[in-house]
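All protein chains but one are shown at their positions in the complex.
Chain nomenclature is as follows: A, B and C, assigned in order of appearance, with residue numbering initiated at 1 for each chain independently.
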């Protein structure tokens, strides 16, 4: 995306519209639920992304801008310490006020001011301001995915298993139901390679600097691990055999009484899963999803493979098109793979985020920016693992080969799955 | 109340209407908040009281009654083990569905069936059925008070301190602000007396059987303990002096970092409290409120007195009119006492529930009824203390001299305060 | 016991000697273990009882007494707030120093000073001082029982199931093994009766004042509930049927995954229990033991009975001899009942403490003494239930009809069991 004010204004309007459309199937009540401290209510996402623009763009840079409500700086700051104290994360679900209607007015107020600023005052907006707006746009795309994963977790707590949208997660038909293409391993060259972002396009700070790493030759699985393979892992006692697991992983299994991926449930001998379309049968051929890093690591070990490092993944993905199913498809559930031609790598993007064996860490030469936005990524660089690719809930335009997603190793509520690797 | 079908139908219609009117100032979002496991969302109270009539009256006894939604038996059962498994109490705030609109339809469905049953089929309704309906009516009155105390707790968690109703808890005027009547102690005779309920009027199972207890002569404080007295207790280091407290009480002080009653907050040297009307100054002359049993016990000790037993209280209240301010007044906050004539006992009812020194236990000869309704009171008879009187949030018609309210000794979110006693 | 200095000196020497003899089978390592916050290491009991005499008798009243080690006031104060800050209770097991040898020197130092004080200075000791010494003596007897129950809990955590003394808990022989006398209910008169302590003998502050209570006629089970009856309760699904339990009791069952009394374990279809003599078969005829109040209440309900109030028990025990097996017998495990003659009440004392239906509360007119010793009992008068009688681990001379023991309703590590009652 270019940083030309009018184009940015158009892009911004579109991203903001998409956010609203994702919230649209949900009632005001649905948009209030917070089902765990790590997840946030939809209403909070709507307000927080708006607060981002108000706090980092409008209030400091737009002449004459009137803050919508001074309380909101306290309520909708996520984690920016430099911006002042903030509401406790686990208490976000207690906020019946401001109402959803008020939050919508907040969005309109800020949207109007942003458009006016970009279309009128934007002529004089400096590059730094445009950069912050572009960051805000990508930030909002991140929250679009979280709206879906968080509300999925929220609805899953309801014994009535209500759907987010009845037409989501449609059943597979025909061959796709049971027969995934065979799993092969595609060889990839090693050597001294460059990874990370460089160049004019947008990237988050954590994607750079571009730098050299040395890789040994390796192979990558040509498709994602399927539900059928996870069912076989389960049938082979996978969740009960500690030697298949990292020690911390088996502790998580025990503590959480895990016997299957998140949202899976056995009823009358068949496995069902909660999806954004409600309860659906588990399909053997579909990519497995809602797995923690620990489960991904154990299943890979059980399959005689390992997880790729983030650089192996990036090396293999460099230059490949961003194809697969994303949020725009409306499926909101990973699709079964179509056979990839001759050992090509299928589903490098879309369907499920792919856990890598890499701990989330700064790249050599990484320095955080000054000010509050310097807190964007750097301060989370411990205790988390990198995921690559993108999922059925990600906006397609949000993804690229250098993109680094990250979650703690026990996180399961994202659309996260498994790509296998092996030493060559 | 007589158990004549048409009269019962009228009373029922009125109680059900009052419940709706208590929920009316709250949005669908407000009615979803659950701020702690002990409190429930308003929407849940609306549905649960309805479920009570559906489950214990209509489904088993009304010919041709159609259950509104079979899921609701799981969602809105509070604690009746005999009726089957139930939704986890701490997860009530996660139920965005059924929506409030759906719950209102549920109420209408059940109300209509109940009225039809009583007005048409009621002619043949047996005494047992009418008794259950009467129980349901008093049960619903209990939940009316909980709607107010639970939503107060919910709104208090919101940093914006929103009011339930702006006109609640109006400021005192003139003399009432600072000068409570002097505290005196009125002597009461001891001896072998009868306590507990007997006779034709309604009472809960825990109020009987009527039985004899032996009391020594005692005196009772002529008015409730005031906020001014609690402020003096605080100024005297009351919350920091372990020897004023029961051991478990001082543990609660330490664990909860209590330095004042619940909802009190110091700002710029003055004390404010959250009320159903929003934030209000603490008034020295008003009855102190939102105190745990532990605090009541410690303040009494500091004042050279003790709490009365529930039988001392009942003995003193026997025959006195049920006067004071109740939910009907719309104040929803304890009112400052008006001087009582010549050492009479003021505010025996209304304003705040009065903690007694009596652990909640069965009366001699108490037997639980069979079936699910036998679970109504008996199974809570351990680990709780009895409160007597009634509060500014209680329906007046719900109260009587034999009424036993009960809460754990660390509970503070009820309108609970202090009546003093001394040995004669 | 008379408060004559020389006699007190003799009694004191004997009680102190008994404490040492109870610790004798344990190594220094055994005497250090603290297996839960509610239990204390043997070494701590040895030091704490000594600290009591040093702090309340020698330091303030014995001219020229030299404090053994100033650190000990911090380490061995149990809960006396007035005496200053104290070591955290759950950390008592971390005290490898002072060593057991040092604690023994501490005991000798204090014993010598006490004997000298009583035999030489005692001539001038005032009545108040002698009273405190007598209190210290009974206080030490309480800790004698705790030494046994706490070390039993400690040894039970060891997978090797080591015995405290190999000859403890000997197997029953012959008829005692399987055939308890039949359970009958002995009628007791009600009426206005006096309970509580009065008169010259020693009693704790919580046993008075003597006062009148009104009782309805009742009956008491002629023997304690047996292991066989508890096995039948278990076989009937007792631990899985919520309607048999108080609500808080069933929560404790669920939280603790209780399926049997504490220390019971099923191996190859037979039930075993950990005793102070190691692992032993459960004997059907022996009194059931290590039950919480919740279990006692549920088993009583299942047997169509209830627990007696503490006053019913005291009324029935008044005048009966203190017979049964106590710590002096060396069995250290409840003995099977011998048939009582003609409906007499067996085992009123000894074997197991008997849970009553009475919450622990002050008697009418109870006032705490001033100073630190005023903290002795009064501050625990909430949230606990009264037990009566005495156990196989109690010193016989410590017991009497007015004695009130008390524990929280979920406590199981005492020798606590069940006496049944019914309305007449």
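Annotations for the structure displayed:
Here is the rule we use: contacts are C-beta pairs under 8 Å (C-beta built on N, C-alpha and C of every residue); 3 or more make two chains touch, one makes a residue touch a chain.
Everything quoted here is computed from the prediction, not taken from an experiment.
Listed by label, the shown chains that the missing chain touches in the whole complex are A, C. When the missing chain is restored to the complex, the residue among A:74, A:185, A:204 or A:380 that touches it is A:380.
When the missing chain is restored to the complex, the residue among A:192, A:257 or A:270 that touches it is A:192. Among the residues C:32, C:47 or C:316, only C:32 touches the chain that is left out of the figure. In the full complex, the hidden chain is touched by chain A at residues 79, 81-82, 192, 211-216, 242-243, 245-250, 293-294, 297, 357-359, 361-362, 364-365, 374-375, 379-383, 385, 409, 423. What chain C contributes to its contact with the hidden chain is residues 27-30, 32-33, 35, 71, 74-75, 87, 91, 93-100, 154-155, 157-160, 162.
Definition applied: only the chains that are shown with their structure count from here on.
Chain contacts in this assembly form an open path, with each chain touching only its neighbours along a single line. Relative to the C-alpha centre of chain B, the farthest chain centre belongs to A. Between chain B and chain C the centroid-to-centroid distance comes to 38 Å (mean Cα coordinates, whole Å). Centroid to centroid, with C-alpha atoms defining each point, chain A and chain B lie 47 Å apart.
Averaging C-alpha coordinates per chain places the centre of chain A 59 Å away from that of chain C.
Residue numbers of chain B whose C-beta contacts span two or more other chains: none are found.
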